[in-house]
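Only one protein chain is missing; all other protein chains are in place.
Letters A, B and C mark the chains as written, and numbering starts fresh at 1 in each.
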Amino acid sequence: GDTSSAPASDAATSSVPPGHAGDHNSVKYYKGIVPAKDLKVWREEGTGNGKLAHYKPATKVDYYKIGTTPTPAQIAGWTIAVPPSGENLPAGSGTAAKGEAIYSTNCAMCHGGFGEGKNNYPQLVGGIGSLGTPSPEKTVGSYWPYATTVWDYINRAMPFYAPHTLKPDEVYSLTAYILNMNGITKSSWVADAKSVPLVKMPNRNSFNWKDPRPVTHNSACMKNCVSPSSIKITSNAATMNLTPRLTGPVDHMKNGK
Amino acid sequence: GDTSSAPASDAATSSVPPGHAGDHNSVKYYKGIVPAKDLKVWREEGTGNGKLAHYKPATKVDYYKIGTTPTPAQIAGWTIAVPPSGENLPAGSGTAAKGEAIYSTNCAMCHGGFGEGKNNYPQLVGGIGSLGTPSPEKTVGSYWPYATTVWDYINRAMPFYAPHTLKPDEVYSLTAYILNMNGITKSSWVADAKSVPLVKMPNRNSFNWKDPRPVTHNSACMKNCVSPSSIKITSNAATMNLTPRLTGPVDHMKNGK
Amino acid sequence: GATMIAASARAASPAPTAPPADNSWSNSLGAPVDARPYGQPSKYESSVVRRYIPWLSPTRLADASFTPLQDQPGIITSNGLFFERYHSGVPTVDPKEFRLMVSGRVKKPLLLTLDQIMRYPSVSRIHFIECPANGATEWPAAQLNSLQLTHGMIGCAEWTGVLLKTILDEAGIHPDSRWVLPTGSDGAHMDRSLPMVKCLDDCILAWGQNGEALRPEQGYPLRLVVPGWQGNVNVKWLRQLQVGREPWITREETSEYSELLGDGKSLGFTWVMDAKSVITFPCPEKPLTQGPGFYEIRGLAWSGRGKVKYVDVSLDGGVNFQRAKLDNPILDKCMTRFTLPYWWDGKPALIQSRVTDDTGYVQPTIVQKHKFWGHDPVYENNSIQTWQILASGEVNNVQLS
Partner (left out) sequence: GATMIAASARAASPAPTAPPADNSWSNSLGAPVDARPYGQPSKYESSVVRRYIPWLSPTRLADASFTPLQDQPGIITSNGLFFERYHSGVPTVDPKEFRLMVSGRVKKPLLLTLDQIMRYPSVSRIHFIECPANGATEWPAAQLNSLQLTHGMIGCAEWTGVLLKTILDEAGIHPDSRWVLPTGSDGAHMDRSLPMVKCLDDCILAWGQNGEALRPEQGYPLRLVVPGWQGNVNVKWLRQLQVGREPWITREETSEYSELLGDGKSLGFTWVMDAKSVITFPCPEKPLTQGPGFYEIRGLAWSGRGKVKYVDVSLDGGVNFQRAKLDNPILDKCMTRFTLPYWWDGKPALIQSRVTDDTGYVQPTIVQKHKFWGHDPVYENNSIQTWQILASGEVNNVQLS
């Protein structure tokens, strides 16, 4: 079902394995990872449905001759983003067991021992199946369409107070642990450059990447647009007691809600 | 000549004496005070040579009904400007002798014992006849066209550290003293609402109040506008040693000029 | 005669009845020109500051502060009051250590210092930047009784810098270089995938903001300005522009800044900020304090799709509308100021503004918005704001059926 890890056969459909590196990501590595309809939208959106086919640059490459050329080592060091293809994932691996130890030291104080969130810090676990209900719970498990994003975000931005300081093995382990807490991967699952892109996240198929707007239509009516008797006040912020004080020094609401 | 006070008969040409008060100044009080050509320019400039003859206000008077009506006492208190007609000059009088005492206590420390200026503070005396020379000296005596401006400016802005705190008699006296130091009025001259407008200042006739521009013509030439060999650098600020330091904290040039 | 009357009035009452002709500051000296080499607002304006919603975020370091639109007189937002939004605090970037890398699917990767970036051909344009979460609290109901906190995640400034197009042309893109990933050097390493078609259109790598260097909160020394698109894609404290074939599907375009609709489906990549307007006077912070009579209704309107064409104002909760006057200049993806004369009769009223942009799009009601977007998609609340004026002149934020 949706909450199990993707079958290993998915990875076999492309000749270059996910987790490859290079100067580009490419559509062929997405087979079995990204839904075809989404891939199509991504390609169309990038060029505005081909609007750029006849694009002519104003100048030749390196026309102004300003700046230097970064070295391959510099490019590799700066390039940290990991797309759904898994491109740019580094060597290394990790497991939920190793992740648990790292998590309890570095993450639990904010995200809670079970990823349940604490003091309004984000909840990382749960909510799968809740999205269409009146009380949707958006978490890594329930909402995020790609596991590569989990790896990428932990790597770039966590732990909050010391972002981008974890080693690849640590990030793999934390990814494994959080996915496992969400019931998406088994505790025996090994996270590495090959396996992470292949994880089939529960909400993978629920994103529409094509902007459907305008979807809300109003008209610039000037006279008798609605019947006066139909106008009722449905809510009034003055009765809510949620507004901080708006004059004087900034209100931190320490003694209020 | 130019440096003597105006004949008393000038005042007799209008039925209401200079120093009259009211809600307006008026052309008839300027007779014998303002050169006719200047008065003409002033009238023309105000309306853009009659451009306003057909001006229609966007709204009726007091259309918005905002604010209050000032009392006559408020209007009198706020209205301090004295035009060349002498309108709005208060009751009171003063002499050079009285002015000297006030001046030495309140003014001399900046403007010098003889109005010669000190530490770059303005010189108030001298320069009469110098304006057309290569070293013109602009002072109250040499440059100012109307004695009413002397009264008005001392009243509104001096002494520098306590502006608009002098009593009318003190302002009359200081006016008399400064004019006398400049040799414009005699030491026996009494300054009051009638006499001040009638003083004929040496430079009264030398102002052109009508903007003659454009007076400087250039053309938007694009090619071979001047001969390259004619271009010589006539001055270079880098050699002048006048520029304060332009980075770091603001340079007060205490140690150099 | 007349002489004596006025003269004696002055002599007899040197300090006329209240208010006095002279204030204390009229009879003394003020501050010298070297007192404030960098000027500050009057001390009497100390209440005009950015404010935040204390219960909204777990930490002030991944939070937002709001522009006091009730005190913004025109279309330019003061740099000191420009709203803030970031995910790991405002970094203190040393411009000498700053580097921008252009890499990925380009013919000539580039590593640029700030001084080098400033040599390229530049442009200067006035655009608004709005966070798509502006008005987020107001999706389910009228919750905050404040213009600042319901609409203040927007600012409008003159941005000066290099067109992103210039740098992309310089690096040379391949026909399959379809997406660009700008990344910040802040702790969050904020990144958003941007379609090449927008990058080659009007995006600016900006170092200048309203007459000076970009402010720290706005990405000093270099940010991306993506005119008309949601705030977070205007990546700040830039460190890299990576060019690729496909988008990266980052956390900020999935977990954040996507809209979960009522049916459990989500919208990703809803970049453009739809047309919106709001009345900035009167508003909860600026009630009608002077009784019945003439006031001027004032407000701001903008569209991420182009120019403001009309603003219509209703004084009766949306039954009838009148066309407001627009102040020049009316610029692309820029705030436009509107005004309408208002004779207030002292009775309760429900006032609204409604913008139409030059694509013909008309700002919707919250009821219309709820139909497609569900009741709490967090982002994209560009609905018509209703202010309730009470007989007292007080103003409340309300929503109508």
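We adopt the following convention: a residue touches a chain if its C-beta (ideal position, glycine included) is under 8 Å from a C-beta of that chain, and two chains touch if they have at least 3 such contacts.
Just so we're clear, the structure is a prediction, and the values are computed from it rather than from any experiment.
Participant: The chain left out here touches which displayed chains?
Facilitator: A, B, C
Participant: So which of A:Pro35, A:Gly92 or A:Gly183 would be touching the chain we can't see?
Facilitator: Touches the omitted chain: A:Gly92.
Participant: In the full complex, which residues of chain C touch the absent chain?
Facilitator: These residues of chain C touch the chain that is not shown: 19, 22-23, 25-45, 48-52, 59-61, 63-65, 71-82, 84, 86, 88-95, 97, 99, 111, 115-116, 119-126, 157-161, 185-187, 189, 207-213, 215-217, 220-221, 237, 239, 289-290, 293-296, 298, 327-329, 331, 337, 339, 341.
Participant: In the full complex, which residues of chain B touch the absent chain?
Facilitator: 23-27, 30, 39, 42-43, 45-48, 51-53, 55, 57-59, 61-64, 66-70, 74-75, 78-85, 110, 119-122, 131-133, 136, 138, 140, 143-146, 148-149, 152-153, 156-157, 160, 163-164, 203, 206-228, 230-238, 240, 242-244, 246-248, 250-254, 257
Participant: For the chain that got dropped from the picture, name the residues of chain A it touches.
Facilitator: These residues touch the chain not displayed: 17, 19-22, 64-66, 71-74, 76-78, 80, 88-92, 160-165, 168, 193, 249-250, 252.
We take it that only the chains that are shown with their structure count from here on.
Participant: Of all chain pairs, which one counts the most C-beta contacts?
Facilitator: Highest contact count among chain pairs: A-C.
Participant: Between chain A and chain C, what distance separates the C-alpha centroids? Give it in angstrom.
Facilitator: 26
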